[in-house]
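Note that one protein chain is taken out, while the other chains of the complex remain in position.
Order of writing sets the labels: A and B. Residues in every chain begin at 1.
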Amino acid sequence: MIDIALVIAFTLVGLAVAFTLYRLLRGPSAPDRILALDTLYVNTIALLVLLGIHLGSNIYFEAALLIALMGFVGTVALCKFLLRGDIIE
Amino acid sequence: MIRRLLPHPLLTPVLALIWILLVNHFSLGHLVLGLVLGWAIPLFTLRFWPQETPIHRPLVLVRFVVVVLYDILVANLVVARLILGRPRRLNPVFVALPLDVTSDLAISLLANTITLTPGTVSAELSPDRRQLLVHALSADDPEALAHHIKVRYERPLKEIFEP
Partner (left out) sequence: MLEYLLAFLIVAGGVFTFIGSLGLARLRDFYTRLHGPTKATTLGVGCILIASAAYFSRLQGEPSLHEVLVTLFLFITAPVSAHLLAKAALHLELPSLTPRPGERDAPQE
């Protein structure tokens, strides 16, 4: 039962990653690309956690946590750069 | 004296809990280590913490959290339907929301709540902090939307932080 659910979820999240990549390449503006990157890291967390369930291993959790932390910092830094033209004032 | 040794009494148990969750295994040793960390970290980062805001009505806070969690679920179904529908039929709109709350914490909580709930994103706080610009994904009646936000989210927040 869970195996079937995992296959469905893998497909859906994989398609979601494809959509974000499309938006990342297409743009057309800088905030669009940042938003795409932001969504991409959240989708990656979903993929990692699904992989963890699939393999029955807890090891991917740390990676997911680190991606969440770094992704947020990255998004904030990029937005700040767009707003002020500078990251550290 | 106690105030100086324990500047943020709530932060200590929260940090200890986070430590135990990070370790993902409960034992007495980790509990002690977590409490020590929870005691030391606020002491060393004292200067970065904003002033503590008193919570006046804890029960209202609990009800507010439940309402927001419920609204997040509903919001997602609504947004999902709008996204799957025809994009041309969306009616996005900017709404200027006059603010009654004045404290930092209340304003940021309100802005975050607005972003997490039905089809709205808080976009910009005016420089004088009296008005919040909100973008709605699809709203036929901006006035009603502003009224809804004020009654449902702002009023309890005002009760909790600024009686």
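The rule is simple: contacts are C-beta pairs under 8 Å (C-beta built on N, C-alpha and C of every residue); 3 or more make two chains touch, one makes a residue touch a chain.
Predicted model, so just to flag it, every value in this text is computed and none were measured.
Asks: For subunit A, which residues touch the unseen chain?
Replies: 1-2, 4-6, 8-13, 15-17, 19-20, 22-23, 29-32, 34-36, 38-39, 42-43, 45-46, 49-50, 52-53, 56, 58, 61, 64-65, 68-69, 72, 75-76, 79-80, 82-83
Asks: Residue-wise, where is subunit B in contact with the chain that is not depicted?
Replies: Output for subunit B: 18, 21-22, 24-26, 72-73, 75-76, 79-80, 82-84, 87-88, 90-94, 96, 111-113, 115-116, 119, 121-124, 133, 135, 137.
Throughout what follows, only the chains that are shown with their structure count from here on.
Asks: On a C-alpha centroid basis, what's the spacing between subunit A and subunit B, in Å?
Replies: 23
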